[in-house]
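Omission of a single protein chain aside, the complex is shown with its protein chains in their original locations.
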Amino acid sequence: MTAVSAGQLLPWLLVAPLAWAVIAVLIESRRGALTIAVHAIGVLLHVALGVALYTSVARSGPAAHALGGWSAPLGIGLRADGLAVTLVLLTAVVSAACAVYVMTTERAAHDADAETPRYFWPLFWLLVTSLNGIWLAGDLFNLYVGLELLGLSAVGLVALGGSETALSSALRYLMAALLGSLAYLLGVALIYAAYGTLALPELAELIAREPLTQLAIALMTIGLCLKTALFPLHGWLPPAHGVALTPVSALLSALVVKGSFYILFRLWFDVAPEAVTPLAAQGLGVLGAGAVLWGGWQALREPKLKMLVAHSTVAQLGYLFLFFPLAVGTGVSAAALATQGMLLHLVAHAFAKSAMFLASGTLIAAAGRGGVADLAGIGRHMPMSLFAFGLAGVSLMGLPPSGGFNAKWLLLQSALASGQWFWLCVLLSGGLLTAGYVFRVFRESFVESKDSQFTPTPRGYDWVALTLAAMAIALGLASQAPLSTMTSGLRVMAGGT
Amino acid sequence: MNADRLYAYVGVVLFAMAMYAFLTHTHLLRRLLAFNVMGGGTFLILVGLAQDGRGPDPVPQALVLTGIVVAVSATALAIILLRRWFALSRSTALPEDQS
Partner (left out) sequence: MSPIPEISGWWLPLAVLGTSLVPALLIMLLAEHRQGVRTVLNLGAAVVKLALVAYMTWGVAFGNNYELRFGMMPGVDFVLRADAMSMLFAGLSAALWLFTTIYAIGYLEGAPNRSRFFGFFSLCVASTMGIALAGNLVTFLVFYELLTLSTYPLVVHRGTPKSLNAGRTYLRYTIGGGAVLLVGVALFTSLVGDVSFADTGALVSEASYDATLLRVAFWLLIAGLGVKAALVPLHGWLPIAMVAPAPVSALLHAVAVVKAGAFGIVRVVYNVYGVETAQALGVLFPLAVLASITILWGSVRALFQTEIKKRLAYSTISQVSYIALGIALFGPWGSIGGLAHLLHQGLMKITLFFCAGNYAETLGVHDIAELDGAGRRMPVTSAAFTIGAFGMIGVPPLAGFVSKWYLGLGALESGMPWVLGVLVLSSLLNAAYFLPIVHRLWFRPQTAPWPDEHSFGTGETNRWLLIPTIATAVFTVGAGVFANMPYSPLRWAMLVVARVYTQ
């Protein structure tokens, strides 16, 4: 039997999670072992598909597929290059970890109110479907559909908490997401009017530097920045990510915000490198720097643990935007280094932040309250969770060995290569701020007080968080292979701008 | 001026007006309606501008159909959340917008 080609695998990465979303709705009323078994199979299948697609594309190059035999423009064209399949695999792994965390809760739950809220699983699978849809989309409109579905399922997941704050956060998130998608869609309309196609490869050939195109790209960029919570449009993110259920926070911070950033990257560097200007790139960089400093500062002052981690996400997303001034209008080698650094940061942050959220959730579950100060003396009781938190922190701080360090190193080298010392200072201050808020948590944990009470938590929680954190660390020692897969075929690596 | 271009201009006006409403109003239901009007404006631009001077084009029509489905689902979700929020808080605006 011959190996399945990547092109044949592509549709299954949408079909399988969508099928499980439907199944999840059908067995929604059931509880216990059956749901766990069904979703475990789904998770395993999804990871297997992700691995198969990744290895296939890493080995034999990009693939494409036209759904149902309908090719673009009317049909939905899927395409998978190295970057896309890496993100598919990342999604599979991180979402699997979050799913296991939820299953651990379900298994451990003896009383009804600790159970997973209704509709978690359908929304979870819908979220995964839309993420895969974004990574694999071949045209700007399907990116819009993916973006919108991603936003809706994410908002639904935030609202699952059910509390008043959960609902207000979800509504605020929804408003931001809707506005962002419409700005993006308006840009799409202008692009179609100008070029008569939305397929990414064709547009890349056609796009020229003219005002209407630049207006379209500006609109799309603003919409996507709003959805990626770029400072100062980040106000919706901390409450949404901070108040959601722990595994949901992990999914949102690790993957969902990366979806819109991925589109932005494709737009600027794959589709329209001719139309973007260094000035605009510097502008995005300045906002990114603002995010790094402001997010870090907010995290330093935040009294609640999960909100602290959420502010940290704002700061870490800022690093992604430092990529723009390093890659637009600079030399080939600076742009290549910046691309590698940014992509590595994206992946490392996904692992580290999901690990940190899961570990924080476990710590809060043990302490019974969510304040940083409530963790006083927890070190003796929850060493594993703290260890996972710490490993994740190492990567976020950009200390070696970790994916976060390698990413920071590459960005530093890029800043030096293009002589932009300013960004170097931002990178360093961001690291110091991160160290500040990570060690705030540790300081509390080492307090030796006799009176604090902690409830034991399931062992599975710690293993999930540790696994994710260990991946962020391992990425520091072995970033060569994933980087070469991710960057293969990207125009920016060959000096496309 | 042909009809297609007119649609596009009307779309721009609708989008701008609705966006103003979206950003200035605090009542969530009004903002939701504004979102829908903005969506309508975008669809008009999408079809009108694409067909302007080129004649009928099935692609933007198909896109708009998809867009409408997405907008309807978004509206449905928003209404559910809104109702629930109203039931819990007795408020029609987000906490930071309440006077």
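In this document, chain identifiers A and B correspond to the written order of the chains, with residue numbering beginning at 1 in each.
What we mean here is this: a contact is a pair of C-beta atoms (placed from the backbone, for glycine too) under 8 Å apart; a residue touches a chain by one contact, two chains touch by 3 or more.
Please read these numbers as outputs of a predicted model, since none were measured by experiment.
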>> So there's a chain missing from this view; which of the remaining chains does it actually touch?
In response: A
> Touching the left-out chain: which of A:T35, A:Q316 or A:Q413?
Replying inline: A:Q413
> Hey, which of A:G379, A:G460 or A:G489 is the one touching the hidden chain?
Replying inline: A:G379
> Hey, which chain A residues sit against the chain that's not shown?
Replying inline: 337, 340, 344, 377, 379-380, 383, 387, 390, 394, 399-401, 405-406, 409-410, 412-413, 416-417, 424, 428, 431-432, 435, 439, 442-443, 446-448, 476-477, 479-480, 483
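Going forward, only the chains that are shown with their structure count from here on.
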> Taking each chain's centre as the mean position of its Cα atoms, how many Å separate chain A from chain B?
Replying inline: 27
> Which part of chain B faces chain A closely enough to touch in the complex?
Replying inline: 8, 15, 22, 28, 31, 35, 38-39, 42, 45-46, 49-50, 52, 54, 57-60, 62-63, 66-67, 70, 73-74, 77-78, 81-82, 84-85, 88-89, 94-95
>> Per the contact definition, I'd like the list of chain A residues that touch chain B in the complex.
In response: 73-74, 141, 144-145, 148-149, 151-152, 155-156, 159, 164, 167-168, 170-172, 174-175, 178-179, 182, 185-186, 188-190, 192-193, 196
